[in-house]
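Every protein chain of the complex appears in place save one, which is left out.
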């Protein structure tokens, strides 16, 4: 894992509280699972029809009928349940998930999220991402602050097709933590090694700074 | 059972073909179950969440958790399944039942059915009847031809609140069998002991007579 | 045993239910009703409740207990036929009854739990049920718009539970219960038996734990039979 990703993962795990039902998206979010304190009773939900995802199986113990939403072989913890996809999404759409943590391509200052499509490049598809952002009680997006070319991914307006409009509660990048509300985008935390000037240069979106700004 | 009811039951059972999934309403329709040929594979469905209703239990073998839609203790046959009420009505609304046979208070010449409410008399409720008439592939109504005062129950227009509009496929009374289509109401069968004149006197609705009229 | 969501008493399970609450109650007639939770609520005496229930129970059992005790402002049900007090209060104007066809009612509850605010159905078109509702044609057939239902609380009755809140129901006692569980902001399950975490086969859980906030052991329920029918040998 890159340092940036590691920083994101270490910060993002604090979003998860004991007793929560959580859906972790594909990519960086999946890595967060390993960091959840072992004394927490957290149930991880998967669109594939599982509440209570366990660790990856041991070699030779893979079950072709048991996968997560990323189609990776997984296990189920004691107390887990399996269900069909209509039930999986009744949970999601019905607001029963306390939290979903998803990866992002772009986030706008209004809390719009784009994470499913690059026009003309791939057919792909949104999978369950649109359902998650419109249904979960709390939507946290994790992504690297800038793209590979060093360009801002936190923008005034998303240039890519949206996954959801005004759906992000919190954005966690390797440089900062932002919250979104009707008053706009607020910087809540900034990475220890980063100055506000530097952050502003790497952020296209306008944001205000929380009076009790913290570092992480 | 009265002779009229017995005649209705004996005729109505011929609506049920081998292999069908059938919902029998409360009252006369429930009595039809006993008449189904024993070599038929017919599954009786209940709104209470059971496909494969068996006979009433033996004394002492009643299970308080096992009832039909009329809340009577029943049994389940081998191959039966239990399910929740949303599934029970997905079957009904989704057109998966081959047939429902329901009791009636009034039927109109257009195939409207009234069987759930007498205004000002009882609060009652429609239960699952409205779902059954709008969802089942075929709706057969069974009722006595006239009420206790000798007045016609097969009418030009129903005077009681409707259960469903233009929903009846076939009406079976102690005197006659009628089919309903866009061309109106057609007499298909008449009871052996009844003349057409007598039937017309006891029927308010207008009906045509099938060229291949049979007796039963 | 892990405590998990297990409450020590019926009173603890319902401690925060106040006047005016909307409660979705599982059961079909008297089968699969959370009878101890209902009795607890009767004893608690909270008023002006809105109940969502398949039936109005009977005069002295099921949700009928709450109706007879004048705790109910409104019932949304598909059938009120076995409860004379409910009928009386309705005709006196002391209690409102909103009748919804059974299949529509249970789908409205599921929709509420599944985040669907409204759906179209052909059930009730051309009847009193369609009055005042939006009509729309799809592929040449007319349907009416019905709204999803959620409750401040849901009372459900299950056969087995584990401390996480996974539920298994028995025979036709399942009925409205799994759907009610989905639609309650706080869902309270009265259960006949509590087993250890991991004892329930994860392929055979009817209600996943996410829908259940509280569990209370109710092994003293009576399971009254509404219509005992037997056959001769």
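Note that the chains are named A, B and C in the order they appear, and that numbering of residues resets to 1 at the start of each chain.
Here is the rule we go by: a contact is a pair of C-beta atoms (placed from the backbone, for glycine too) under 8 Å apart; a residue touches a chain by one contact, two chains touch by 3 or more.
The shown structure was predicted, so the numbers you read here are calculated from the model rather than taken from an experiment.
Taking every chain of the complex into account, the omitted one touches A, B, C. Remark: the omitted chain is touched by one listed residue; of A:29, A:79, A:103 or A:164 this is A:164.
Only one of C:122, C:161 or C:225 touches the absent chain when the whole complex is considered: C:122.
In the full complex, subunit B makes contact with the omitted chain through residues 21, 41, 43, 45, 51-52, 76, 78-83, 86-87, 89-97, 135. The set of subunit C residues touching the chain not shown comprises 107, 111, 114-122, 136, 138-139, 141, 143, 147, 168-171, 174, 202-204. Interface with the hidden chain, as seen from subunit A, comprises residues 46-50, 55-59, 61-67, 70-74, 76, 82-86, 88-89, 92-93, 112, 117, 122-131, 134-135, 161-166.
The rule we apply is simple: only the chains that are shown with their structure count from here on.
Contact topology of the protein chains: linear, an open path with no closing contact.
In whole angstrom, the spacing between the mean C-alpha positions of subunit B and subunit C is 28. Separation between the centroids of subunit A and subunit B, computed from CA atoms only, is 55 Å. Residues of subunit A found to touch two or more other chains are absent. Contacts with at least two other chains are made by residues 110 of subunit C.
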